[in-house]
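FYI, not all chains are in this one, though none of them got moved.
The first chain written gets the first letter, and so on, giving A, B and C; residue counts start at 1 in each chain.
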Amino acid sequence: MFFASDNWTGASAKVMQALAHVAASPPQAAYGQDEHTARATHLVREVFEAPDAQVFFLASGTAANAMALAHITPPWGGVFCHREAHINGSECGAAEFYGGLKLIGLPGIGAKLTHETLDEAVGRLRIGDAHSSQPGTLSITNLTECGLVYDAGEVAELSAVARRHGMAVHMDGARFANAVASLNQTPANLTWRAGVDVLSLGATKNGALIAEALVVFDPARASGLGYRRMRAGHLISKHRVIAAQFEAWLGDGHWLDLARHANAMAAKLAEGFAKAGVALAWTPAGNEVFPALTPEQDARLKAAGALYYPWPAAEPAHPLPAGTTVMRFVTSFQTSEEEVAGMLRAIA
Amino acid sequence: MFFASDNWTGASAKVMQALAHVAASPPQAAYGQDEHTARATHLVREVFEAPDAQVFFLASGTAANAMALAHITPPWGGVFCHREAHINGSECGAAEFYGGLKLIGLPGIGAKLTHETLDEAVGRLRIGDAHSSQPGTLSITNLTECGLVYDAGEVAELSAVARRHGMAVHMDGARFANAVASLNQTPANLTWRAGVDVLSLGATKNGALIAEALVVFDPARASGLGYRRMRAGHLISKHRVIAAQFEAWLGDGHWLDLARHANAMAAKLAEGFAKAGVALAWTPAGNEVFPALTPEQDARLKAAGALYYPWPAAEPAHPLPAGTTVMRFVTSFQTSEEEVAGMLRAIA
Amino acid sequence: MFFASDNWTGASAKVMQALAHVAASPPQAAYGQDEHTARATHLVREVFEAPDAQVFFLASGTAANAMALAHITPPWGGVFCHREAHINGSECGAAEFYGGLKLIGLPGIGAKLTHETLDEAVGRLRIGDAHSSQPGTLSITNLTECGLVYDAGEVAELSAVARRHGMAVHMDGARFANAVASLNQTPANLTWRAGVDVLSLGATKNGALIAEALVVFDPARASGLGYRRMRAGHLISKHRVIAAQFEAWLGDGHWLDLARHANAMAAKLAEGFAKAGVALAWTPAGNEVFPALTPEQDARLKAAGALYYPWPAAEPAHPLPAGTTVMRFVTSFQTSEEEVAGMLRAIA
């Protein structure tokens, strides 16, 4: 019963088949001059209804985030994000390294920003004063680090604030597939139509092995990014290995099938916790569930073979019962009905 | 008849099998806490007779090089390398980005440095003068960019000069397997026993899909490198995907089998060129052959279906016939006897 | 009646005389090889009872801070400071630029940190987890940005926490002279004896024109700093121009005479505000006074010719009267008794 992380999974059969095919094929041009890259790029554009989008395939989501932020933010631009955002607390200073950037972490329940909080924070900068960071970029994560979702309207409201202050907008979409599957809103509506300039699109957590992409919706913003990727050591030489994974992942809605399964498993888990009277820190929207467990419950679940970790819940949606600890349960495309059934029995 | 680059190849069957196994296995810890990483690390240490070596698996050779140089060189340390070294001319300023480093490119036939050239160049720095770069790191490439090899004695001579000036030693081993296979000297003798502090060990060009490693022989030099890797976006989340490739690649001498095949194919090619009276810019030691072709020969080989590219030969071993252009032919584990036979017919 | 900033002042007569002497003297070696640099270095060591201290003269306090932080903190080390610290909010990302560092801003009344707050914050880092910033450096400002002072005991308590977590300690001493004059504790007791590793020592605000120094108490920590200074463009060529100012400033206790005057003027101002029933955001310790003025009082003081600016008081020592705005009044060595008298009349 693995609920530790969607990073612990393998690849979907379809993705693996594509990889095996690439590995056994005749030689093909390196560094992205191959047909898989062309097709995967085309697919991304199609899925996002963005025929001019520039797509950069990568091996790491942290690289995608840091490279995006460094590319669209001037060195003196502040990057506004939730204080619990992955870029702020879990990338060991990647944006600081890539761009010498200052991240400005803001509060918000469930790692989710509100446009009022953002507006107020940007308003505190001294515009035009050389001593002060200037408005740079807004970075939001969808799903958030606490498994919540921004719908298209919320993204648009935040982007509008950013735009009013002359800022660019980045979305960390490590679990973007889960957000799309959860909302039933189109990828385009959740991104560029709502003001997002650059998306870190993660496939790794949801069926691929090593496959991330940076999608730059306005091609002008991508100018030079290929060189930045190279000098960061992130132009993968056997580039088609990444591209082929994306090809299989995005083709025929496979990515959303995988995400829907993961989300459904999480929903069942959440239901099980609710039935058992366990409070959840936040109402789950995707593939993450955050129950507040008593030591006794924790011991019982672990005895039943469940694997999961505590999650510091700085800003829960409501006060949690005393003596409990918030735990994170992550489901994935690989989570089986059996694992969930086992959990439900253990919770009950 | 693919001789364009060893980067164009797929994976060896053994490596691919290992990958498929990983993809279909139950979830395992991310970020290197898995058993494949443990085993691959163990294998590297065994192969290099270096039980304390610290090993960092990566997705890119450029990342390995730049991270190594930034980690072992103070920002004000000059990095001495051949002027045609990959780090100097083909990484778009990666060492400059990672470490703010100044590379000092030196001449040398076949992209190979001599210890005299190195000694003289380091001697030109003004030691202790804040205006001048200080002795930092020597970086050599084995195989060199022109397919030549440094044997253990040559590495030791260069390292001795570096050491005398207080410098660290880095080896770019993108084709280290081919060097080992060519020399029949042990990995340990070619590296740490000859004074190398850090090795960029490439598997990608020789049978893996995406698999590079940084091997730090003195563990003290590796302190903090894990954090540097993370903030560079180079800690691959499904880390076992890289590690499993290394496991298969290094196990049972598979890496050297693959390299020996590639080298043998190159030797046959070279023999064919020689028989046909085609001058080679340098006597090949590994899996690269650099014939100086006339336009007529070039046309003939291309007509026969050979794929290869010109290579600017700044410092050939001897004057080349007028009217010829030096071309690079790269063989690989995937090069078939049939391809070589076809080439030999076309050359003759 | 100038109370806008101590940055607005000129030079003390003694400092200016020294400068004029240098300007008219025969040529002397550049880049710090001159006798003024030798004497000023000697004086710093004497004043701090630190015969081995390494001293780097600079033209800017921001440079001193950023260079210090980048030199003593590994790139992945978090820098803990007050969230209103100059390095965090008023240097436009200098530490981020110089070291790719992440600053972690903490709360505290009057821009002053407590050791409990620090301990708790460092404790939140995940030690050894590559995703998390690691304990790096504690940076405190003395006087704080709100004119408060850390005494030797408080510095020692904070340093002890830092040390326990393996962190270095930096002190931003832009107004260190005012702190020393206020506390009547020795420079040594306030710095290295209390655990400070590196001090940014500012003379500019207190009688010099352009004169800052980085004092590194443990010479081992200064290794290479001269090169870092050079490549940052901060090795001033006519180095004696800075050094001669320090020579005059530190000699015969001139720096403390100047600071005592500034502090005394501030104390008189504070007394005047108190008598007039004006609340102060914090009890002043040095040369800065922060009254909470009503619009009427503000208008009256400005009509009387006083020059000063509002100061956002995020964390006042106690609730301030509704309808008031906190203003910052800075006194200096140049503040005259007449200016203060004029103010007292205007306040009353």
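Everything below uses one rule, namely that a contact is a pair of C-beta atoms (placed from the backbone, for glycine too) under 8 Å apart; a residue touches a chain by one contact, two chains touch by 3 or more.
This one's a predicted model, so the numbers in the text were calculated from it and none came from an experiment.
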{"item": "Homomeric assembly size (copies in this file), of which only 3 appear in place", "value": "4"}
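Throughout what follows, only the chains that are shown with their structure count from here on.
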{"item": "Chain-level touch network, classified as line, ring, star, complete or other", "value": "complete"}
{"item": "Identifier of the chain whose CA centre is least distant from the whole-structure CA centre", "value": "A"}
{"item": "Centroid spacing, where centroids are CA-atom means, of chain A and chain C in whole angstrom", "value": "42"}
{"item": "Whole-Å gap separating chain B and chain C, where each centre is the average of the chain's CA atoms", "value": "50"}
{"item": "Interchain centroid distance [CA atoms averaged], chain A/chain B, Å", "value": "34"}
{"item": "Residue numbers of chain A (touch at least two other chains)", "value": "91-93, 96-97"}
{"item": "Residue ranges of chain B touching chain A (in the complex, touch as defined)", "value": "2, 4-5, 7-11, 13, 15-16, 19-20, 22-31, 58-67, 91-94, 96-98, 204-205, 209-210, 227, 230-238, 241-242, 332, 334"}
{"item": "Residues on chain C engaged by chain B in the complex (per definition of touch)", "value": "31, 74-76, 100, 130-131, 134, 224, 226-231, 235"}
{"item": "Parts of chain A lying in touch with chain C, wherever the complex brings them together", "value": "75-76, 89-93, 96-97, 100-103, 130-133"}
